[in-house]
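A protein chain is absent from this complex, but the other protein chains hold their places.
Our next item is subunit A:
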């Protein structure tokens, strides 16, 4: 599903590479934690997968796409198969829950009858049925993140990228969100989650890829956060 081969990314503004000779391979249907301190290269990793940037050296493959050779006009197709969730939810505050989810389908030109059908389904999946007409500011943080996850998942992506999705949530709510991500993973969607959250990583016992100063320092198939330290 994801294959990075000797990927190096150097930003013009910094002499030190953000990623240095990173090679990681993730199979379809895997659940992978990407951990490491701030500035270790997690965000760059995710940006490269979304083709927000191209690597300075190396190759990146996502599904059947070779991202280093993917022309600009094909990038939307790639992104339509990748769902994204962030720490700050990134909801549109002037749209209702249902409209926020529908927006992701509207802007890629899905027909209206499809939207009317799948939006309630996905809201039910994330446990927000009955809150479709609420505005984001009427929801708790956990509920807002559920909306964001619904939006990321509504188009049935092959891959779900989550950048610190529990960073703004209390431990209990974080657990609920993790259960939801796990459920999504069970549908066959590959999940890659960047996080600082020790307890979540430790309790889930999934594959852990650790980055430090842009290099992969650990790749455990059933890891915990703080091993070896």
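The definition used in the following text is that contacts are C-beta pairs under 8 Å (C-beta built on N, C-alpha and C of every residue); 3 or more make two chains touch, one makes a residue touch a chain; residues count from 1.
Here, contacts and distances are computed from a predicted model.
Asker: Can you work out the missing subunit's protein name as recorded in UniProt? Choose among "Cell division protein FtsX", "Tol-Pal system protein TolB", "Electron transfer flavoprotein subunit beta" or "Carbohydrate ABC transporter permease".
Answerer: Checked against "Cell division protein FtsX", "Tol-Pal system protein TolB", "Electron transfer flavoprotein subunit beta" or "Carbohydrate ABC transporter permease": the hidden chain maps to "Cell division protein FtsX".
Asker: Looking beyond the chains shown, say which of A:2, A:78, A:169 or A:224 touches the absent one.
Answerer: Going through A:2, A:78, A:169 or A:224 one by one, A:78 is the residue touching the chain not shown.
Asker: Would you indicate which residue among A:28, A:90 or A:198 is in contact with the undisplayed chain?
Answerer: Residue touching the chain left out of view: A:90.
Asker: Would you indicate which residue among A:10, A:50 or A:135 is in contact with the undisplayed chain?
Answerer: A:50
Asker: Residues on subunit A that touch the omitted chain in the whole complex?
Answerer: 50, 72-73, 75-82, 84, 90, 92, 103-104, 106-109, 112, 151, 155
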